[in-house]
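Excluded from the complex is one protein chain; the other protein chains are retained at their positions.
What follows is subunit A.
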Amino acid sequence: MNFFKKLKDRVTAQTDTVTSKFKDGLEKTRSSFAEKMNDLAARYRTVDEDFFEELEELLISADVGVHTVMELTEELRTEVKRQNVKAPKDVLPVISEKLVAKLDYSGEDYELNMNDEGMTVILFVGVNGVGKTTTIGKLAHQFKSENKNVVLAAGDTFRAGAIEQLAVWGERVGVNVIKQAEGSDPAAVMYDAIQSARSKKADVLLCDTAGRLQNKVNLMKELEKVKRVISREVPSAPHEVLLVLDATTGQNAMTQAKTFKELTDVSGIALTKLDGTAKGGIVLAIRNELNIPVKFVGLGEGLDDLQPFDAEQFTYGLFQELVEAGDHKAE
């Protein structure tokens, strides 16, 4: 259980605003999950099949993904037998041990991949309504406050009002927005944006794209083309392809990640709307199966509410009580 102690110490030692932002943002997510977990342990006298079934449900309720959950509980069953655990409260530490092993965030790189030799181009992709434009606005603000020269490319030429939406963000943050008329070719917008960002000597170019469901073949091809144009103009680009995922999304998020990864070589995930009651547990499954790291989380509507992903914080936030239960046993 040393690991948990370390994790806890590290997380509680961080007293800066990031930690409190994370905590506040995840407040609702955390409390309900932890309460239920404790309640489950308290209600059962012995560890039996019903206990496991409820445990499965609890994990599934976090959208962790049926497959991952089944794998996990299978391992747990074996472990419980091996260690001859009888009391449910003694299972909790075993659970957390297994969970963290699943998360396995050692050595993962959550930093954005920046281009040291010139302009960094970041392409944003995702299905409709996940928060691509908003995430770009927030990220632009972050770069701007680091004194970087930021340009936005209004690549969503399809949805009504999308260009205006990005333009408003550009004004709000104080950065340039390269745009064409609604209905124009998004690849052409990207071409323009790259030329213009170059002449403006931009450090970062953030490229918005129209939301598209991953099963629309033609729209996905269009996205491939957008990416191709970017790579043609800036050979090392895009330096990041961020898939924006809505934390409320269920199992379909896995299909989204798979398809977008195949076609655009997604390098990271921005998990939005995590300030609600949804837990976004599917990112665990996505990490597990596709090895795409989460790089940002959206924790609110404010300009500063996009935070770099911190796996320790995320895990701790989700499973705090479990971690503490682990500590308890260790003492």
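Keep this in mind: a contact is a pair of C-beta atoms (placed from the backbone, for glycine too) under 8 Å apart; a residue touches a chain by one contact, two chains touch by 3 or more; residues count from 1.
What we mean here is this: contacts and distances are computed from a predicted model.
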- Can you tell which of "Electron transfer flavoprotein subunit alpha", "Signal recognition particle protein", "Protocatechuate 3,4-dioxygenase subunit beta" or "NADH-quinone oxidoreductase subunit L" UniProt lists for the chain that's not drawn? "Signal recognition particle protein"
- Query: Considering the whole complex, which of A:39, A:164, A:265 or A:304 touches the chain not shown?
  - Reply: A:164
- Item | Sole contact to the chain not displayed, among A:157, A:249, A:267 or A:288 | A:249
- Message: Just checking the interface: what residues of subunit A touch the absent partner chain?
- Response: 28, 57, 60-63, 66, 70, 127-131, 137, 158-162, 164-165, 167-169, 172, 182, 213-218, 246, 248-255, 258, 273, 275-279, 282, 301
